[in-house]
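A single protein chain has been omitted from the complex, and every remaining protein chain is retained in its original position.
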Amino acid sequence: MPHQVIDGSDVGSADVTPLVQLVAPTGERVHEPDNDGDHPGYAARVAHLTGDDLRAMYRDMVLTRRFDDEATALQRQGELALYAQATGQEAAQVGPAHALAAPDMVFPSYREHGILHVRGVDPVDRLRLYRGQDHGGWDPAEHNVALYTLVIGSHVLHATGYAMGVQRDGAVGTGDPERDTAVVACFGDGATSQGDVSEALVFAAVNDAPVVFWCQNNQWAISEPTTRQSSVPLYRRGEGFGVPSVRVDGNDVLACYAVMAEALERAHAGHGPTFVEAYTYRMGAHTTSDDPTRYRERAEEEYWRQRDPIDRLAALLRAEEHWDDDWAAGVAAEADALGETLRAGVRALGAPETTSMFDHVYATPHAQVAAERAWFERYEAETAEQTAQDAETAEVAR
Amino acid sequence: MPHQVIDGSDVGSADVTPLVQLVAPTGERVHEPDNDGDHPGYAARVAHLTGDDLRAMYRDMVLTRRFDDEATALQRQGELALYAQATGQEAAQVGPAHALAAPDMVFPSYREHGILHVRGVDPVDRLRLYRGQDHGGWDPAEHNVALYTLVIGSHVLHATGYAMGVQRDGAVGTGDPERDTAVVACFGDGATSQGDVSEALVFAAVNDAPVVFWCQNNQWAISEPTTRQSSVPLYRRGEGFGVPSVRVDGNDVLACYAVMAEALERAHAGHGPTFVEAYTYRMGAHTTSDDPTRYRERAEEEYWRQRDPIDRLAALLRAEEHWDDDWAAGVAAEADALGETLRAGVRALGAPETTSMFDHVYATPHAQVAAERAWFERYEAETAEQTAQDAETAEVAR
Amino acid sequence: MSTQTMPLAKAVTAGLRAALEADPSVMLMGEDIGRLGGVFRVTDGLQKDFGEHRVVDTPLAESGIVGTAIGLAMRGYRPVCEIQFDGFVFPAYDQITTQLAKIHNRSRGRIQVPVVIRIPYGGGIGAVEHHSESPEALFAHTAGLRVVSPATPQDAYDMMRAAVASPDPVIFLEPKGRYWSKGDVDLDSPVPSLDDAAGPDPLGTARVARSGTDVTLVAYGPTVATALSAAEALAAEGTSAEVVDLRSVSPLDVPTVAESVRRTGRCVVVHEAPSFFGSGAELAARLTEECFYSLEAPVLRVGGYHAPYPVAKLEHEYLPSVDRVLDAVDRTLAH
Partner (left out) sequence: MSTQTMPLAKAVTAGLRAALEADPSVMLMGEDIGRLGGVFRVTDGLQKDFGEHRVVDTPLAESGIVGTAIGLAMRGYRPVCEIQFDGFVFPAYDQITTQLAKIHNRSRGRIQVPVVIRIPYGGGIGAVEHHSESPEALFAHTAGLRVVSPATPQDAYDMMRAAVASPDPVIFLEPKGRYWSKGDVDLDSPVPSLDDAAGPDPLGTARVARSGTDVTLVAYGPTVATALSAAEALAAEGTSAEVVDLRSVSPLDVPTVAESVRRTGRCVVVHEAPSFFGSGAELAARLTEECFYSLEAPVLRVGGYHAPYPVAKLEHEYLPSVDRVLDAVDRTLAH
């Protein structure tokens, strides 16, 4: 695997491990040396992207950011129970999402708003979970996006198993881009400590499963810095399991695209898993319940605000003359429209039927559920009747 | 860390990864190049061992082998419920055990008979578990050996936590050999797949805990070859977590001694954990319940029988003129005596008191246990009385 | 005629074989289930016949086994996972409890995860720690799982096929102490249908194993034989005991048991798991609610003690024995 070695001191305050970077924070392309061997270099993997392609990425990043802002506002207004922002991680989500092929399956964690956006999951549906209205919210089959999983690390095994199923279906190595399927498991730096994630690496490696371990190292697991999870850069984790690994500048949307493209190529071809550490930063709080002032410095936040991935792509667009103010105004208008859709849509989400809590506990009839549901329906009806009677009595008494 | 690079094709049929070796299968010393840097080379770490030291190792390996043979025979005679042989792994157990300092704590799995022997755990006590007479069998504090743990991988976390306690006690980096304490976690190749083992590496690495991960890769986890657990040599696992790692010829008792000595030095000095893969071979069945003919070739077993670690040390002793037939006869006599002690001792182990199953469930009184124990004692007494009465009635009737 | 006499373990094998033959999406996963055929040889020969992709020797990691099985199920497969011994299911407990049990619900019915978790369970085989436990209550409390245990070779065969056909996850507890007990198995018996909401639940319906009038003995898995022996002994003394084989712990077939208890007025529940917070507690609570005015005595429980499963040398003191069942029947009759 070709490793583009760039001094990372520019993007990481403490960590100076080399990482793949194609666009400097100033917006200039980084010149990558040609690679030996069979694989194209990372720069070659983005050479075909046109101005339209880059603008599409920018648009997706802006809409993802707006989604965050609107959802955060909705939470403040009491319309959502909780919300976890992706702010700062848009490049590490939109970049890989643009590299995906239609049949590829994504297993997100709970912060992958940028990926879900690119894949077309309905924005209102994406907030059902955070509203406390649904434990899921969308149909995984519709856009090949599994549901959010809140138990850290669990779904990384599901992704690996799914990839083992893909192999059994013969959907790797056919050379047919409509057929060859990769699976992407998204998780954070904190998640790497969970046994399940390590076990997933074991299963993926020994089976050559077509899965990409996409770890967004946003440098914090709630209040804990990555140094509480590992003494070496996280991308090295994969190698210990025999999984080729790479570290990418997670605030560089093109580098993220390129690294994901390479990993997908390997998976599609039937050459097995890849582990990617996308080194980025969680610019906001962990969730709307969190208070980062308790555990990190403003200066650090400021440092990273200067390295906003959206600004970097804007700088590239400007530098390469793909920027156009009318077009940018259009994107802003789209973002406004998204905000409106979201506000109206979320407010319109009613509460589910009370009896729906007994739905889908099992796919087949189960005596215990049936008995309790029957009891509940009777109880609800009686209570309603009682309330009605009480009201009547009160009416008569008046 | 100095890696002694030797072509491993001589010891591994399939696997040709380099590994530390100090004695060739023929019994000659392997000449190791001098090391750069601060660390002595591995050969230097065994240079002080005298003929007596080597003979002591040989004796321990022979007694360990005899222990296996006797225990296996006892199981066949119905005196033990089960037994798991260490045969073939004596070098990978006696070597590291000889390197330990008195305060060091060992967390064995269930096959570390060689380590327990060297540490002085009573041989009969070591079979209580396998007799179905005790879930443990010895006092961990007496010889600094924790109890056997049958849930694969669990105790590796205990060892790591214990090492974190050692750190808190200030018992590392003092330079006082009576004080500085390391912890050794023993586990197998199969165990490396368990999430708990990976989590232990995480905790050890981020805390610089004084723990040595001593993985005996005996090439089989019951019927599964190591290729079902990892696509790369296991020693690489440690590196992915930031734990310095080394692969040693597990049939070379001196190499095992040297590698453990280095790891202990690091731990004692407060420089953190080490991961060691001791590449060896399980010459016998997994346990007395197992039938290896179902899953591996006789030729493979034969190949490894030719590389018996005891023979290798004997060859070294002969080559370096430490061998003495009288002494060897003495060791054989000791082994015979051990066999006798074992047979008599195991047969003399009675069954525990029936009420002992209610002992030590809690350290403090617990109402549920108290109630059930009281019931059981009443029931037992009544049953005994009933049996006595029945006997009397039968007597009278006759 | 396709009826054969075989031990319970082989009836499980036959059920797995039938399931593998009937549906190409069925696959088996576990430690040592391939060439070795599993430590109890339940999967003996299946890898040879169905290949390494359908009968998979997995890495030694139970969470990984269940977690990847879930992913395979999401892709349309029907994995049957073997856990080598009862005490080793706990590393997979998180995947079973927070994922396997809940994904169908989380997805509002859009995803099914038809995973079967086979667990040889229970004691009596003279084994070491963690090899003789009965964890059914630890699964039954969690909604979304079916928890079953066959007591006869025929049920082992039928219930295994039904479990594999079930769109819901099934914890399939195999009474390892009865693996070698033989019985007739009709290999042509139809696969019980799970789709018929109106019909009896093929995985959740109890069976009256012996009719009686004076007391109801309720058991499942390994203790059904114990209860039947006790009933035999009671018959000799003139007491007529009815034996109900629950077959399923979740759901519990309360109507069948309650019908019996209403007739007999007395009930003893027998299982190997500790009584404290065990199935007997749920049954006793439920039967007391349903049959309050019919009960002549409290529902009594004969189970394991609130202590770790003991060393092999003591297990027969720990396990519910015929004598202990008779003692409980005496006590209930004394009321």
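By letter and in written order, the chains are A, B and C; residue numbering begins at 1 in each of them.
We adopt the following convention: a residue touches a chain if its C-beta (ideal position, glycine included) is under 8 Å from a C-beta of that chain, and two chains touch if they have at least 3 such contacts.
In this text, all values refer to a predicted model and were calculated from it rather than measured experimentally.
Which of C:Phe90, C:Tyr157 or C:Tyr220 touches the chain that is not shown?
Candidates C:Phe90, C:Tyr157 or C:Tyr220; residue touching the omitted chain: C:Phe90.
One chain isn't shown here. Among B:His31, B:His48 or B:Arg168, which residue touches it?
Only one of B:His31, B:His48 or B:Arg168 touches the chain omitted from view, namely B:Arg168.
Taking the entire complex into account, which one of C:His53, C:His316 or C:His335 touches the absent chain?
Spelled out, the listed residue whose C-beta touches the missing chain is C:His335.
Which of A:Asp60, A:Glu90, A:Asp104 or A:Asp134 sits in contact with the chain that's absent?
A:Asp134
Spell out the interface residues on chain B facing the chain that's missing from view.
134-136, 139-141, 146-147, 149, 151, 154-166, 168-169, 195-196, 199-200, 202-203, 206, 359-369, 371
Using the document's contact rule, name the residues of chain A that touch the chain not shown here.
Given the touch definition above, chain A has residues 81-82, 129-135, 150-153, 190-191, 193-196, 221-224, 228-229, 289, 291, 294-295, 351-352, 354, 356-358, 361, 366, 368-369, 372, 376, 379, 383 touching the missing chain.
Can you name the residues of chain C that touch the chain not displayed here?
On the side of chain C, residues 87, 90-91, 93-94, 97-98, 101-102, 105-106, 129-130, 137-138, 140-144, 250, 273-274, 276-282, 284-286, 288-289, 292, 297-301, 305-308, 335 touch the unshown chain.
Operating definition for what follows: only the chains that are shown with their structure count from here on.
What whole-Å value do you get for the distance between chain A and chain B if each is reduced to the mean of its CA atoms?
About 44 Å, centre to centre.
How many angstrom lie between the CA centroids of chain B and chain C, rounded to a whole number?
Chain B and chain C have C-alpha centres separated by 36 Å.
What are the residue numbers in chain A that touch two or more other chains?
Residues 195-196, 199, 202, 206.
For chain C, jot down the residues that touch at least 2 other chains.
Residues 58-59, 61, 63-64.
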